[in-house]
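The complex appears here minus one protein chain, its other protein chains still in place.
Per-chain numbering from 1; labels A, B and C assigned in written order.
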Amino acid sequence: MGLETVNKDIETNLREIARGLLKDKKVDVIIGYKKGTLPLLSQPIIIDSEEEVDKLIWNNLCYVNLAKYLVPRVPRFVDSEKGNLKVGVVSKGCVGRALIHLASENKINLDEITIIGIPCNGVINRQRIEMEIGEKEILEVSVSGDNIIVKGKDFEKEFPFDEYMNDLCKGCKIRKPPLVSKAPDLCVGECEEYSNIVDDFSDIAEFEALTPEEKWNQITEELSVCTRCYACREACPMCYCNLCFVDQNKPVWFGKTTDLPDVFVYHLIRAMHMAGRCVACGACSLVCPMGIDLNKINRKLEKIVKERFDFTSGLDPDVLPPMVDFKMDDAQEFMLEED
Amino acid sequence: MVEKILKKDDIGKLYSELEKEYKFYAPTKVKGNIAFKHILNAEEIELDYLNSKVPPKDVLFPQKETIFEYRYEGKEVIIEERKDLDDKLLIFGVRPCDAYSFKLLEDFFASGDFQDDIFLKKRENATIIGIGCNSPRQSCFCTSVGGHPFQKESTDVFLSDLGDTYLVEAISEKGKELVKKLSWLADAKKADMEKSKELAKLAEDSFTTKFNFDLVTKVLDENFEHPVWQEISESCIGCSSCTFLCPTCTCFDVIDENDEYNNRGRRIRIWDTCQSCLYTLETSGHNPRPAKIQRCRNRIMHKFSYYPSNYDCLGCVGCGRCITACPVNNELRLIIDKILEIQEKSGEKVSA
Amino acid sequence: MTEPIVETKQSENKEWEPKIIAFLCNWCSYAGADLAGVSRIQYPPNIRIVRVPCSGRINAYFIIKSLTDGWDGVLISGCHPGDCHYISGNLVARRRFAILKELLEFFGIEPGRVNFMWASAAEGERFAVLVRKATEIVKKLGPNTKFEKKW
Partner (left out) sequence: MTETDKKIEIMGNEKPRIGIYVCHCGVNIGGVVSVPDLVEYAKTLPDVTVGREYKFFCSDVGQKMIKEDIEAGLINRVVVAACSPRMHEPTFRIACKEAGLNQFLFEMANIREHSTWVHMKDTEGAYEVAKDHIRLAIAKARELAPLAVQKVKVEPTTLIIGAGITGMNSALNLSAAGYKVYLVERSATIGGHMAQLDKTFPTMDCSSCILTPKMSEISRDKNIELLTYSEVEEVTGYVGNFEVTIKKKPHYVDQEKCNGCGICVDSCPISVGNEFELGLATRKAIYVPFPQAVPSEYTIDMDSCVVCGICARESVCEPLAINYDDKPEYITVDIGTIIVATGYDEYDPSGLKQYGYGKYDNVITGLQMERLLSSFGPVIGKPVKPSDLKDPHSIAFLQCVGSRNFREGGNKYCSRVCCMYATKQARQYKEKHPEADIYIFYMDIRAFGKGYEEFYESAARDYGINYVRGRIAEVRENPLNHNIIIRSEDTLLQQPIEVEVELFVLSAAIEPRADSDSITTLLRIQKSADGFFLEAHPKLRPVDTLTEGIFIAGVSQGPKDIPDSVAQAKAAAASAIALMAKGEVEIEPFFAVIHADRCSGCGMCIENCAYGAIEYVDDRRFGTIASVNVALCKGCGACSGNCRSSAIDIIGFSSEQLHSMITKRQ
């Protein structure tokens, strides 16, 4: 997959485009990624001058969904006099989708942003690598050829990228931001045509085939370490509610503790709220300090809305998402009927 | 008499002896991460670790804790206090930074008009067995906050990993008594002690992160309204991983859980975080810390300015968890750098 | 004649009976349940009825809260598609229920815990038949204990 070289090209092009946009005043600020201080991280960065352009990077560790910074806009994106600034957003496919979906929920005005498209070949599942390395300190990570190379004080280990890619990226067909008429289409380089990937959701088929008891056991096992810090929620571009349901009182619907039923319900309802809205960026899992894998749930959501409503989130801001739309002949096979 | 040697193979023996008297907590692997858990089988103990994901604070001040229970009898409410606070606890294999955090927690829970009986009682009944850090991580900075990878403060017994054995040092009276009980431990030799010291020196030298926190505190006190806070808080997504994994964070929320089905309920406390918008939201709708800038600032100010002025010490033990946990890499080292930059810049101005 | 025919008494060693919370829309299903009553159609005494204006009113919170609070089953009934007193409340709800039903199942909740149905104001018989069916399904699953908290 030759990631490193591809990424270098992308980085060069990205900086070029960013410089041009800033120079021509087509955007006021750009949000992108810069190199992280820890081997498995990158850092979001906001730049507003040509000098800073070279700080921008692109690699397989850029997993934060930058759309998060637009809802609500961080202070740097608003000028006290000019109002909303024109923001360039370095966007891999899922960031672009998030922006487009947020536009359909009236949270973003696509005219006020410029999507700088990045062809993304997936981000690394950092927690999985951390867990496999275990109680040793990772000092350096690079991608070379088809492998992720992880180095520490007295060890070096290779992980095949295809496998240690974040699970949601594996079946991702929308590598670049969907180009919609409303969003000026700028794209950094080309990427493989992924549209031929047939996504039959086989990755969750095995889980779906389990008995309720087995599913319950697996899911509760996964969620058992949740500390309810809500990092998943805070990293999710779709979680912009002023008051999350878990924080509500009058009435207090669900317990706030780390008791299993409460944790379970939190994740269940958050999933419910993501139906037709999740853009498969995987940020929720990748930011989890406890390394909880929520990807399976996200994949299920994707499957439900695709199969039931033939909907894929974040493709077109003018298409009504499934939860705000309905059809007279929506499937209702789950309804109880007389024998 | 106080320095002993514990063979690594004898951990099981130690466990089975102490487990009878104490509720035995030790690091163990839970879903791939190290956590301090109540150990039911010696083989679960995992002493060869960097540090736990969630600090051992969790044992004395758990994420969720019952304050009291109540039940309805007819139209009357009967309150039942907790009965498990007299249990003797043993927290085994605590890193020095985390051990030191118990002191900070004690400062907080014992100070002022309110004594937190639940925490203090548990603390009183807890014996801490610390373990030195042979190889601190790059994100560690305990030496900058007055700590040390082999610091023994707040521990009752201290272990040093010498390879196949541990050097066992009894630190406190409690520790001495405990070691006394383990009569089968061999006495340590002088070479063992020296090796331990050597390891300590090596560990100390390996630190890459060092701060001058006296200066930090001073700069913080003078620059509450500085624009740098905007920059610092910019990329924060408010996920509160930093506070949830912090060994010195003490904030909690109190809620009542009603179990109407069984005519009972309980008042519990759960961790809260100053990084949440709701933390400071008042009933009136007013929020003194409405934006991320104030919330990010609060965390730094609390650790490095308010703590020193309230308790005469920094509110940080240098474990580096907030550095590694931050998903957007908005980490403490960068923040401190930015804060110190203020000083440098103003210094430049003065000199120019 | 005012004396109760049979004295009610708590009998032991009776087989376990589920308690099912039923959210019924005011215009069709609640009226259908009334009609079942007026027509004296008998069905098992396992449901407890909560009236809501429309099936569209039923937030997923109600359903999940019912499960966490120990109801053995949840039954939701609205007007048939096209008959909604509020034009499309049941159609909006149907999508919500479809997603919730699939998610619950994915999370390991037995598929029969939560049941959805349509019954019109004229379908007292259908109402009773489906309540009977839902009761049987839940009964087969046994008590809902997954959400019990350790105390």
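Assume a residue touches a chain if its C-beta (ideal position, glycine included) is under 8 Å from a C-beta of that chain, and two chains touch if they have at least 3 such contacts.
Computed from a prediction, not measured in an experiment: that's the story for all the values here.
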Residue of A:Asp48, A:Glu105 or A:Asp316 touching the missing chain in the full complex: A:Glu105
Where the unshown chain meets subunit A, residue by residue: 105-107, 240-245, 248, 250-251, 253, 273, 320, 323-325
For subunit B, the residues touching the chain missing from this view: 74-75, 258, 260-261, 285
Absent-chain interface as seen on subunit C, which is shown: 1-2, 4-9, 11, 17, 19, 21, 27-28, 30-31, 33-34, 36-38, 40-54, 56-59, 61-62, 65-66, 69-71, 82-89, 92-93, 96, 120-123, 125, 128
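The criterion applied here is as follows: only the chains that are shown with their structure count from here on.
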Which of A-B and B-C has more C-beta pairs touching across its chains: A-B
Centroid distance [mean C-alpha coordinates] between subunit C and subunit A, Å: 38
Whole-Å gap between the CA centroids of subunit A and subunit B: 32
For subunit B paired with subunit C, centre-to-centre distance based on mean C-alpha positions, whole Å: 49
Overlap residues in subunit A, where contacts from two or more other chains coincide: 255, 259
In subunit B, residues with contacts to at least two other chains: 257
Subunit C to subunit A touching residues, read off their complex: 60-61, 64-65, 68, 81-82, 88, 91-92, 94-111, 115-118, 126, 129-130, 133-134, 146-150
Subunit B to subunit C touching residues, read off their complex: 69, 257, 259, 261, 264, 266
Residue ranges of subunit A touching subunit B (in the complex, touch as defined): 36-38, 41-46, 64, 68-69, 74-76, 131, 134-137, 139, 153, 221-222, 224-225, 227-231, 234-235, 243, 247, 252, 255-259, 286-287, 289-291
